[in-house]
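Worksheet: one structure, shown below.
Shown here: the complex without one of its protein chains, the others still in place.
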Amino acid sequence: MSEHITSALVAIAIGVLGILAYFWISNAILDALIGRSRRPNKEVLREQIRPWLFVGPALLFLFVYLVYPVFETLYLSFKDENSREFVGFSNYTWLFNDPEFHITLRNNLMWLLIVPTLSTIFGLVIAVLADRSRWGTIAKSIIFMPMAISFVGASVIWKFVYHYNGDVANQIGILNALVVAFGGEAQFWLATPLWNNLLLMVILIWIQTGFAMVILGAALRGVPEETLEAAIIDGATEIQIFFKIIIPQIMATIVVVWTTIAILVLKVFDIVLAMTNGQWETQVLANLMYDWMFRGAGDFGRGSAIAIVLMISVIPIMIWNIRRFRQEEMGR
Amino acid sequence: MSKPAERPLARIAASAGLLALVILWIVPTLGLLISSVRDKDALAESGWWTALSASEQTVFERTASPDQQIETADGWVIQGQLEIAATGYTITAFGGSQRTPNEGAPGSTVTLRNGTTLSIDAQGNYRFVSPDEPFTGSRGKRMFFSYEKPASFTLDNYKEVLTEGRLGQAFINTLTVTIPATVIPVLMAAFAAYAFSWMPFKGRNWLFAGVIGLLVVPLQTSLVPLLRLYSDVGNALGFEAKGYAGVWMAHTGFGLPLAIYLMRNYMKSLPKDLIECARVDGASHFHVFTKIVLPLSVPALASFTIFQFLWVWNDLLVALVFLGQAEDQIVLTAQLRALLGTRGSNWEVLTSGAFITIILPLVVFFSLQRFFVRGLVAGSVK
Partner (left out) sequence: MGGLQDSLSKFEAMDLSGQEIRFDGPWISGDEANLKNVLAYFEEATGAKVQYNGSNDFEQLVLVDMKAGNSPNLAAWPQPGTVGELAAQGELVALKDSVKDAVLADYSAGQSWADLGTYAGPNGDANMYGLAYNVNLKSLVWYVPENFEEAGYEIPQTMEELIALTDQIVDDGGTPWCIGMESGGATGWVGTDWIEDIMLRTQPKSVYDQWVSNEIPFNDPRGVNAIETFGFFALNDDYVDGSASSLASIFFGDSPKGLFESPAKCYMHRQASFIPAFFPEAYQGDAVGTDVDFFYFPAYEGKDLGKPVLGGGTLLTMMNESEASHVLMDYLTSPIAHEIWMAGEGFLTPHSKANLEAYSSDVLRKQGEIFLNATTFGFDASDMMPGAIGAGAFWTGMVDYTNGKSAEQVATEIQAAWDAIK
């Protein structure tokens, strides 16, 4: 055990010092090499090289860990299950004719529409309410807390909430206990199609609302006081102020929050894996892909094709994100 | 919005609404926490919200062995006291058959199918009588009874998962993964973010646009190409493809887009004059960065550090693929997932296990929440 800790500490030291050393030494070498040269524009040259020393390691990692795998996956999606022979588009034709894939697409669409929207709405409502309450800070901490919980941990928490112990009146899952208390019949919720999807989404909403609340709360504080006061003098009701003035003012932030959560939703994997493993029509793209890659003897062609569909579905968000960045650059 | 509503009614309504939401949010976690310290039998039988009330248990004990029977005027008798009596619990009902475990009130006598009679009093003294023939067999007969078990709490569940559930070692492993996988990307991203915000170079905007694009790449697609790369490199250089170094680098790669994005947004918002003055004074970018920008960027650094810490700590997929699953490398989330599989509805193991996995992130999170929020906000609100 102590040996373990020591090696971890050594590794931390090497990793951290190594990186610091890289930046320090490479910059020193650059200064030394070009500082001594007699070239008239040495200053210019040096400042042309230096940025690459700064971004170099990051770009290298990004290339190896994200860019290269994307192309590799694209390539594999045109090959057979062992990545040996080219099969053209057959993985894609199979995919689009697979009934499970249709259910998966439907589910992903539901996730994409429901989770970011509800998280944003809840986040906004809580931010507004917390601003008006004396104990708002505590409330915000509690709502924010699930952000710190792993998807697997959250899955355990919610599996317990949804637990069903047969047709008995004495349910230990709180959802079924409430259902029984209100005269309903206890259900095996996770195996009830459509409902089960919603219940899985609840978990992610529970986690992400805190994020929406924090960002939107900051945006709310940025709404100019004068605008609000003017509206009050004009006799506007609070609800009118909220929908006619505040919402338009923070619209840009709302959109940012929505898309950030949407990106996360498309990648959702752990929750479905731990709760249902995609059974009972709860499959989502990321889990379907993992399933195809590693179920039975594994089919990398099909798994990669699903990965590509997943990536294509995030492209609109990606383009929108880049566009927004460019607009900001212009605005500066 | 800084003015709270002036009308008290609106304020009460707001408070009530907020309270309702807060309760909704905290109940699931509360259920987990309470359940994790409950007695394991109680946990499986009653909801955690009843944790404070007594529960009625129906169980059985065996009589003393038939070779201790004595012959009396009533017939052959086995008598003694139930073991449960030592706990001081009171017997509420009893019976001689599993079909009718509650047929007699304490102190009464019930007759069994074969003519034997059983009586148990509230203190647990029993008397088993066979009027016609001696008791046979080598084991005592079953006596069924019910008793009120008061609410009780225990840390046994934690003991069990920490030892048997292997969560103790997994906790250390997770720390070994998490710390370097947090520190390395923060440093790397800080330099890159500075270059992206203050150092003019060709293609800067294009590259940064590319970084933003990478924010959305699902990391699942990366796993196999990377593992293949790892094992090629590993085979060539003669080391194991799976190990801590590989995980650190993988988390670094996956965390960089967000790190660069957040930190660049923050650094860009620093006053332009500050940096330009320093440059005019002849300081190199390296110095401007280390001496001026880095200290000013602490909130953004802290924010991303927490973000990455939580992400790595809570990750399951990367650890499953890039680390061995033996005891010396398995991480908490993977171990918890294994428990979910093997211990299906052993909630006492799951609840306490889950709580152990979330305790450290929660502590980190609550103690550093302010920084986290500040950095996040700086990165996303314009």
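In this document, chain identifiers A and B correspond to the written order of the chains, with residue numbering beginning at 1 in each.
The criterion applied here is as follows: a contact is a pair of C-beta atoms (placed from the backbone, for glycine too) under 8 Å apart; a residue touches a chain by one contact, two chains touch by 3 or more.
Predicted model only: the values in this text are computed from it and were never measured.
Engineer: Quick one: which shown chains sit in contact with the chain that's not drawn?
Structural biologist: It touches the following shown chains in the full complex: A, B.
Engineer: Can you tell me which of B:162, B:192, B:209 or B:223 touches the chain that was removed from the display?
Structural biologist: The one listed residue touching the chain not shown is B:223.
Engineer: Looking at the whole complex, which of A:48, A:117 or A:277 touches the chain that is not displayed?
Structural biologist: A:277
Engineer: Tell me which of A:63, A:188 or A:242 is the one touching the absent chain.
Structural biologist: A:188
Engineer: Have a look at B:14, B:32, B:51 or B:321 and name the one touching the chain we're not showing.
Structural biologist: B:321
Engineer: Going by the contact rule already stated, which one of B:142, B:204 or B:287 would touch the omitted chain in the full complex?
Structural biologist: B:142
Engineer: Which of A:158, A:211 or A:300 sits in contact with the chain that's absent?
Structural biologist: A:300
Engineer: Please output the residues of chain A touching the missing chain, sorted low to high.
Structural biologist: Counting only chain A, the missing chain is touched by 81-83, 164-168, 188, 191, 273, 276-280, 290, 293-298, 300.
Engineer: What residues on chain B make contact with the chain left out of this view?
Structural biologist: So the residues of chain B touching the missing chain come out as 58-60, 97-101, 113, 139, 142, 144, 164, 166, 223-224, 227-228, 230-232, 234-235, 241-242, 320-321, 324-326, 330, 334, 337-338, 340-342, 344-346.
We adopt the following convention: only the chains that are shown with their structure count from here on.
Engineer: In the complex formed with chain A, which residues of chain B make contact?
Structural biologist: Where chain B meets chain A, its residues are 1-5, 10-11, 14-15, 17-19, 21-22, 25-29, 31-32, 35, 43-49, 169, 172-173, 175-176, 179-180, 183-184, 187-189, 191-192, 194-196, 199-201, 204-205, 207-226, 229, 244-245, 248-250, 252-254, 256-257, 260, 284-286, 289, 310, 313-317, 328, 333, 336-337, 340, 345, 347, 350-351, 353-354, 357-358, 361-362, 364-366, 369, 373, 376-377, 380-382.
Engineer: Would you pull the chain A residues touching chain B in the complex into a rising list?
Structural biologist: Residues in contact with chain B: 1, 4-5, 7-8, 11-12, 15-16, 19-20, 23-24, 27, 31, 47-48, 50-52, 54-55, 57-59, 61-62, 64-70, 72-73, 76, 122, 125-126, 128-136, 139, 141-153, 155-161, 163, 170-174, 177, 206, 209, 211, 214-215, 218-223, 225, 228, 238, 246, 252-253, 256-257, 260, 263, 266-267, 269-270, 273-274, 286, 289-290, 293, 300, 304, 307, 310-311, 314-315, 317-318, 321-322, 325-326, 328-329.
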